[in-house]
Structure formats: structure tokens, C-alpha cells
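Take a look at the structure set out below.
As you look at this complex, bear in mind that one protein chain is not there, while each of the others sits in place.
Presenting chain A:
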Amino acid sequence: MMFARILSTARIEFAIALRNRWVAVGVVLMVLFSLVLSLAGAGSAGSLAADPLSVTVASLTSLSVYLVPLIALLISFDAIAGEVERGTLPLHLTYPLSRSEMLLGKLAAQLAVVAIAVGAGYGLAAGYAFLTAGGDAFAGLPALWRLIWSSTLLGAGFLSLGHMMSALARRPSGAAALAIGLWLIMIVLYDLGLLAAIVADDGGVFTTDIFPWALILNPADAFRIYNLAASDAVSAVSGLAGAASSIAIWKPLASLLLWPVLAAFAARFAFGRVTP
């Protein structure tokens, strides 16, 4: 019964995402950037010992750190604020549908959109790697699989964060501003801040004790470290390789797994405070 309500919400939300072109936008974004990376990366990786697909995965990792949270926030910021503005929220809440069920339904549909976009982009890049390198690329399949599911987890976390922004802002325009602000802070400024702190700290306590935790705390950095650390090929293309190697692999994985859950609870809490 509860599952049926979540499923029905997910179906309707997916139909809306399809018609609002969010699926198309996500797929086109991922495919375009993957294509550019594949074509550009093919030359530079030529001399490395690693298989071509692992090298492709490494460059896709750096791409996804930016794109997956962006796509997730774009899809999700309207979820609650849009219903408030259209006036559809009060009616939904008089149905035997709990707020948790409603959020889970939206999350499931939007996660499917992220997975489709990610799958299309990565699939294309993998196809290109097989096309150029043939059988050698098989060695990179585990890394590709890891990238796909960790990207989906990263997307899930940011979808819920988008829902939280949507519930906090209660207006689509405000929610969009909050979502973009969140993306800038968590994806761009966070790393810049860490970099500045390391430079200022000059090898002190911050660099040795705080910095590794600061990297794990941010889901985007955890995603990057997890994918880079799990793959041998990656050190070649990553500036973070040094930092990544000093962190136990379970820590970024735990961060990746915990973020979607914590963000979903935070979104549910923020949604609970919205009065229809």
C-alpha cells in the first residue's frame, strides 16, 4: 500500500521530468561532456600503462564531480517549491499520502533520471574506449561499474539536498538560487578554501589531521577520492592523488553511503516545516 503510493508518485514525477525535458537535458549534458573528454583524453593517456577504459573513468570522475551534483540540483530544486507555487501541495497532503512517501516517490523518479543521464554519458565514453583500444578496455570495467553506482549515490545525496533547498525556500526562484549557491559552495569554493588553507598552513596540523577529514566530509570530494583511490590508473591524472592515497578506502565510501541518507532526513525535516 505504502509502496504503491511511492511508486505511483515516482511514475507521475518521471512522466513530468520526461515532458519538462529534464531527462533530455541531463542526457545531453552528460553525453556531450563525456564525448569531449573521451576525444581529448585519448591522446594524452597513450603512454600510460593503465588500460584505456580506466583512464577514461579517471577523467569521467573529475567531470562527474561537477556535473552530477549540478544535474541533481537542477532536477530537484522545484520539487516542493513548485508544488507550493502551483497550489498543488495542499491537495496532495489531504490524500492518504505521507510527506515521507511523497519525497521518496520524487527522489526515486529523479534518481532514475540521474541514472539514465549518467548511464548514457558513461556508456558512450566506454563505447569509445572499446572502439579505440579493443579488448584492452575490459580491464577497466570494474572501475566503470564503480563510477556508475557511486555517481548515482552522489546524485541521490544532491537530489535530497535540492529537496531541502526547495522546502526551505518555498518559492521556485528562491529555491533555484539556494541550489546554485549550494553547488558553488560545496563543489567549487569548498575545494578552493581547502587549497588556500593548506597553502597557509604549510604542512602543519591542518594538513595532516583536519584536511583528510574535510575531504571525506564533502560528498563530492569523497566521491572523487573513492573512485581515484580504488583505481590504480588514476594517480596519473589526478592532482589529489597524494591526498587520496593517505586515506583508508572505507572512509570516503562511508561518506558516499551516509550522505544520501542524511540528506533525505534533512529534506524530510525541512519539508515537515512547510505549511500548505
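What to note about this one:
Operating definition for what follows: a contact is a pair of C-beta atoms (placed from the backbone, for glycine too) under 8 Å apart; a residue touches a chain by one contact, two chains touch by 3 or more; residues count from 1.
Rule of thumb we're sticking to: contacts and distances are computed from a predicted model.
Note on the omitted subunit: UniProt lists it as "Cu-processing system ATP-binding protein", one of the names in "Cu-processing system ATP-binding protein", "histidine kinase", "Molybdopterin synthase sulfur carrier subunit" or "Chemotaxis protein CheA". In the complete complex, the hidden chain is touched by one of A:Ala40, A:Leu91, A:Ala248 or A:Val261, namely A:Leu91. Considering the complete assembly, chain A touches the hidden chain via residues 1, 4-5, 8-9, 11-12, 15-16, 19-20, 86-88, 90-91, 93-97, 275-276.
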